[in-house]
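As you look at this complex, bear in mind that one protein chain is not there, while each of the others sits in place.
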């Protein structure tokens, strides 16, 4: 566990001034709302629709990122793997039923190119409720996103979820 | 406890594209900020001002919604009942003093009609602090809202709060 700034290779820090990205930021906020809705609402098979064909989806502990260890908890390369994962979660009953709820805050656009590629970060919080248990914090972390625009709509080229939470139970099989 | 998508009768799922509702979404965000401020700030008697005359206010467990059980924890039909509830909370001292704090995220506009009626959803999180206790999660849930526009301002025609949290203590007498 380091106390150094968290940087992810290939993701720019971004400028302090967010004003030039105001509309983009709002669009990303809308993206998060719809993305989280699908997950919170158990529409897991709709989850792959937020990614482009050759997208990468990863979940990694902040500890591992800081130690430059590439091994993450989840690694999907390409839409086929993302769809496989969604299908597996939707069609197996190996997990206890649970409710998940996402909160997203502090969205920052860190880069935007003329070609329509946008990099952004945001803090997320996932709350989990299991039968006969209190609602608790499942995971707190940060989204590192790279978006492409296709048919006027932002889609994920890459989503790298880096979580602070060190003790994660098996429910992390669910995407965040 | 189901893992099926959560739908509420009479509330549309809404389209994936939020861009047409961008300004409306911001207005709703402002509504939430003011609504939550009043509750977090113990201005409970100002709470009814957010509703129209024949408004409905409900709080129901997600379990009950999924089981199609109409019985909720709180049910107010009409502004008179809403005002009664606010008065009762303000003028009785039967509850331990506590601080509440609301966080709202992932606002989605799900429908908007030419007549000014707007349907929207949002995730909420209510944090509670009691004397000599840690701040904890009181309730995580989703607002299902139907707004009308009166004198230029959005007011609630219906607010249905559906909470994930299964174990709720008596403090839920407070509106969310």
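A and B are the chain letters, set down in written order, and residue numbers restart from 1 in every chain.
Note that in this section a contact is a pair of C-beta atoms (placed from the backbone, for glycine too) under 8 Å apart; a residue touches a chain by one contact, two chains touch by 3 or more.
Here the structure is a predicted model, which is why all the values come from computation and not from measurement.
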item: Given B:33, B:69 or B:88, the one touching the chain that is not displayed; value: B:33
item: Touch criterion as defined above, residue of B:4, B:71 or B:131 at the omitted chain; value: B:131
item: Contact set of subunit A toward the excluded chain (per top definition); value: 1-6, 16-19, 22, 25-26, 62, 103, 105-108, 121, 123, 125, 136-137, 139-142, 164-167
item: Residues in subunit B touching the chain absent from view; value: 26-27, 30, 32-34, 36-37, 40-43, 49, 97-99, 101-105, 127, 129, 131-137, 153
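Going forward, only the chains that are shown with their structure count from here on.
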item: Inter-chain centre distance, subunit A versus subunit B - centres from mean C-alpha coordinates, in Å; value: 27
